[in-house]
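Sharing a structure below in structure tokens format, with a few things to ask.
Note that this complex is displayed minus one protein chain, with the remaining chains in position.
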Amino acid sequence: MNTSLTNEKRFALRKKQPTPKQNLKRRKLSQKIAFGFFWLMGLIAIAVLFWIVGYVLAKGASSINLEFLTTRPAGGFDGEGGISTTIVTTIYLVLFTIVIAAPLGVGAGIYFVEYANEAQNHNKFVRWLIKTARTGVEILAGVPSIIFGLFGFAVFVSYMKLGFSLLSAGLSGACMVLPVIIRTTEEALLAVPDSYRQASLGLGATKWQTVTGVILPTALPGIVTGIVLSVGRIISETAVFWVTLGGSYRLPQNLMSSGRTLALHVYMLATETRAFDKALGTSAILIIIIILLNLAINITSRRFQKRLSGK
Amino acid sequence: MVITSLEEKKPNKSKIIARNFDLFYGDFQALKDINVTMPQNSITAIIGPSGCGKSTFLRSINRMNELIPSVKTSGEILMDGEDIYTQDVVELRKTVGMVFQRPNPFPKSIFDNVAYGPRAHGLKNKNILEELVEKSLTDAALWDEVKDDLHKSGLALSGGQQQRLCIARALAVEPQVILMDEPASALDPIATLKIEELIQNLKKEYTIVIVTHNMQQAARASDYTMVFNMYPDRSGYIVEYGETSQIFTNPREKTTEDYISGRFG
């Protein structure tokens, strides 16, 4: 407290202060204004979202029927045919990409969180390597997907002569989702309380037993969430696969076959044909799939919370 | 004529001996020249102002400190005459169990929590496991409360029950020493007393070392008391070590006197 103030001055200053009652009124008012503002913003965001989704679903619904789903695209300026092969190709690509990216990403995440600290006091080179890898993951997570596409085109398609193929696309897609999987894995592992590790090690379990016995089971829903997010990324990606998967609408016969995913199909229908209604129909299917995926994520993470709280 | 106490004293074999033990976190010396002998089948309480290295010392006894990369130690800690720092660390932690400040059951069933340690040590036989789980829960005074809910998550128990579950989990690996770091500080008074009673029963089979910031608890629950303090450079040392009855009625050191009678600092 400022002791140089005379008592009169202090008294005068205090008189200028609002009374507690006025003050409470003011505070309540500013609270109301802020609350109203955020409420409005939220409302607008949701309205826009519903508008887009609603528009696509409503316009696309007319072209969706069993035939649309079960016949292959026939090409042409009018975008003949359905989308059956693109659904299958999407599934192939998702499976292939995840089979490559998940073990790598989860493994890297486990290493970064559970083991990298230990290596730190061993070797200068190892330490440098870990630091570089960490930075690399950070950077890759922010890179636009077309860069992955160009990289895949340059390395897999051209240099390694894999051509436009499921293999090239899967490898490129894996590069794209790897940072996502690593980071969500890291986050899931970091969310596992340290006390679990200490308890397990304190019982005489080895590090590896601790990782497999306690940490991974606890973090699994989080890790799965990351993988499901990656699936979403692959399903909705166009740029990368445009330059690595080619665009054949035939059913892929093997890993070296070219193909066309749902998202690519939407892009091609919209840019190269007049079948805008079919593009919307395919989009509607895509949106439904994405919504289902998000539901799946919600359910797993809710399970995760339940498990942690023991209900 | 000096009249001594009525309590009988039975000499116990010494279980844990620290000799000239120092511990550093990087450049910071957290423990300075610790010398102490803890008898078998006794309860030793560690008290002292916070930050003076009680937990650090406790965690030195099962080498949990090694999880922190910057930790360096010198001097020795012997268990049954053997230097623990030359033993295999996994073996050591099987012999020296630990219970933490906050109850930390795994997000697994009660059964799996208790069976976790034995399973990690290779026990697979279901019948033996079941027997061991029952015995451990019984010893931890929890069996009657949970015997019908062994499949329930350990996290669904109350705080006091969770802590007893953690004690059962530690008992299940059949250790010889149990370290407890403020095991009751997160519990209500009744749960606290339950844990204290439990500890009294456990000392028949185990040697127990317990850190507590609760002076009454140390006085109630321990046979020996170790008083820690820190030097001006914040490194911890043992002010006084002796029988709890002596420390709390007639401490030798002024620092102990001030600390336990609440006139510290």
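Letters A and B mark the chains in the order given here, with residues in each chain numbered from 1 onward.
Note that a residue touches a chain if its C-beta (ideal position, glycine included) is under 8 Å from a C-beta of that chain, and two chains touch if they have at least 3 such contacts.
As a working rule, contacts and distances are computed from a predicted model.
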Exercise. Write down which listed name, "NADH-quinone oxidoreductase subunit H", "Aspartyl/glutamyl-tRNA(Asn/Gln) amidotransferase subunit B", "Sugar ABC transporter ATPase" or "Phosphate-specific transport system accessory protein PhoU", is the UniProt protein name of the chain that is not shown.
Key: "Phosphate-specific transport system accessory protein PhoU"
Quiz item: Which displayed chains does the hidden chain touch?
Solution: B
Quiz item: Which of B:178, B:191, B:239 or B:260 touches the chain that is not shown?
Solution: B:260
Quiz item: So which of B:35, B:125, B:201 or B:250 would be touching the chain we can't see?
Solution: B:250
Self-check item: Residue ranges of subunit B at the interface with the undisplayed chain
Solution: 1-3, 215-216, 219, 248-251, 256-257, 260-265
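The criterion applied here is as follows: only the chains that are shown with their structure count from here on.
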Exercise. Provide the C-alpha centroid distance between subunit A and subunit B, rounded to the nearest whole angstrom.
Key: 45
Quiz item: Which bits of subunit B are touching subunit A when the two form their complex?
Solution: 62, 64, 67, 69-70, 90-94, 97-98, 100, 102, 104, 106-108, 116-117, 119-121, 153-157, 166, 169-170, 173
Quiz item: Okay, in this complex, where on subunit A does subunit B touch?
Solution: 117-118, 120-121, 193, 195-206, 209, 213-214, 217-218, 307-311
